[in-house]
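With one protein chain withheld, the remaining protein chains of the complex are depicted in position.
On to chain A.
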């Protein structure tokens, strides 16, 4: 290979797509490192504090697309205080200074200010795609800047962000000359939308393939939009309140009939009952259906709709579909690969599905490889059956609403059930546990979950042994997050070198002490060990007895960037 000119190597590397593979390629020799680095166009940074933006820009001079993730996963569930960090501004600033030819920016759980969006929109003339997932810190003013100044914008995808809505004018900031939009998702916006501007924008975007509307877009506007954009592949319906006998409804039915290309349907954010029948006609074409934001749809309407969806590969719904509804899914959606069942009433602590629904799905959907299932109860027998029926799980996330509930029939821990899952699913990469669990389940996980990369533990285990089994056995573990479990210093310090092979470790409400964390930080300078202290209970200036205090929240991660300089007061890096 060394006799090939660089261009040939570069061309060969073009075929190497995945980040993992490209990382491997770059480690072969210096030459390959060099060529791979300047030819890599898409960079993935799983922890924005693992490396500094300048270094990224320097190494990957051909960088066009970057994905950044900020806060730890448990921030999604309010376990991380606001202002913890994850700011994108330094990255945008550094890239602007280094004249990176940025075209695509994908962020998850990061703080995005309006200033960042403004700087972004002015610094990269070829910027095409902005995807923000679970981010916060910006307002519609920031969006206005993106709309106005990103002349080549193809994609603006806002998923589940917390956006402060100032006015609906940002949509009218897209210049009249802008006709390049391919994907527009503003479903998470809460305020009013300039509806005429939206209609005009859709009318002048012939390449628009994906459109997800917010609550503020009513039925009559939807109908007019569908008439103008029958080429849509992905539709997110906003507000869906209608009178079945109205003229608007009839017009909508006509418009939907023309949308033969729609493969993905979502939204129904404000929904009146009995509304879905208008969409039955496109159901046979759907491969993806997300009704998880529509609690107004009753189970019989859901079931009627699903009976038409034979080609479904991805389904996100609420548990009001019930076990019976899941049986219908199992018998109808033979191509189903991913299922997510969310609780429709999280505050009440009751879910409308049980182990029976899951078993039914496993029997009917042989291709299932990814599941997120919030349920009322589970049994070992059910999990063992599921494991036998579906050995192809790559992601298995089970959440019993009562986090320490035992087997509903035998009252035993659910160790055997989860043990069966990890043993049967040899390709399992992600696992979330719940229910009554002892150290035994971790023994199984350590023994069988050879491909496991991410593990989420809550209210589980009896002793340090549990965590030790996992750290010893799961060679490919990258992310471990634990809450409210009795794991302490012995587990934490068992194999400190392991943490450099992982992206991060989160432990909250466990038994680790300040002393343990300090010891770890001392032995592993390549890690940032952060203590999140919200209650001022700990003395930051080391007192001798303090080391025995339990640490409420600890987050550690490997990094090349050293201690971060933007940590707030309540975060202490040891």
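Everything that follows uses one rule, which is that a residue touches a chain if its C-beta (ideal position, glycine included) is under 8 Å from a C-beta of that chain, and two chains touch if they have at least 3 such contacts; residues count from 1.
The rule we apply is simple: contacts and distances are computed from a predicted model.
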Omitted chain (choose from "Acetolactate synthase", "Nicotinamide-nucleotide adenylyltransferase", "Auxin-responsive protein" or "Proteasome subunit beta") - UniProt protein name: "Auxin-responsive protein"
Residue of A:21, A:162 or A:495 touching the missing chain in the full complex: A:162
From A:62, A:230, A:403 or A:515, residue that would touch the chain that is not displayed: A:403
Of A:374, A:499 or A:555, the one touching the omitted chain in the full complex: A:374
From A:42, A:134 or A:180, residue that would touch the chain that is not displayed: A:134
Of A:458, A:514 or A:571, the one touching the omitted chain in the full complex: A:458
Candidate in contact with the missing chain, chosen from A:343, A:364, A:446 or A:488: A:343
Hidden partner chain, residues of chain A it touches: 74, 76-79, 134, 160-162, 188, 269-270, 292-293, 295-296, 342-350, 374, 399, 401, 403, 432, 456, 458, 483
